[in-house]
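One structure, as structure tokens, below. Some questions next.
As you look at this complex, bear in mind that one protein chain is not there, while each of the others sits in place.
So, chain A:
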Amino acid sequence: MRPGAVAAQLCSHTCSSRLRPVARPAAHPPSARERRFTEMMSMDVADSTQVYAAFLVYLDLLEGRNWPEVTCFGLGELQLVCLQGRERETESFQVVVPTPVHMSFSHERIREIMKKACAQLDKPDSPLSVILAIVESDSTIVYYKLTDGFIMPDPPDDTEDKDNKQWRKKRKKLFK
């Protein structure tokens, strides 16, 4: 797929709230973002749907969520283009694995992805962790974090709200 053709295709999406590269005639020089897309495609690691998903996630992180730094790398054996970035300057790098929604993974494959992706980060002590970015056909992206081992859930801290709710219910019943 050539960048110009991709740009035209991108324009045909009707969802205007998502950031999209503006369509350009082929004569203008490609923007940094489009260059990045070409770079992803040229890695020749994954099929075009996965690369497209990766590109959308790349744009969402950089432009939509203002991550200061996002780079891409390929996992050849697993046929995936992955992203590496951090949410803020102060935080450490995380791996984001973009995937179109129709792909399915077995648990074993997920583990493999986690191992290989975290090998990229070169942090042997920290637990295996990736963010799975699931891209829908309408370009909605949901992010879920996968970590090796047992991660305790956050304790419920809104006990005050709960009490208020129950108190309000009781009052309603009493004064009916």
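One rule holds for everything that comes next: a contact is a pair of C-beta atoms (placed from the backbone, for glycine too) under 8 Å apart; a residue touches a chain by one contact, two chains touch by 3 or more; residues count from 1.
The rule we apply is simple: contacts and distances are computed from a predicted model.
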Checklist entry - For the chain omitted from this view, which of "AP complex subunit sigma", "Protein BCCIP homolog", "tRNA-splicing endonuclease subunit Sen34" or "Kv channel interacting protein 1 b" is its UniProt protein name? => result "tRNA-splicing endonuclease subunit Sen34"
Checklist entry - So which bits of chain A touch the chain we can't see? => result 65, 87, 99, 101-108, 110-111, 114, 131-132, 134, 142-156
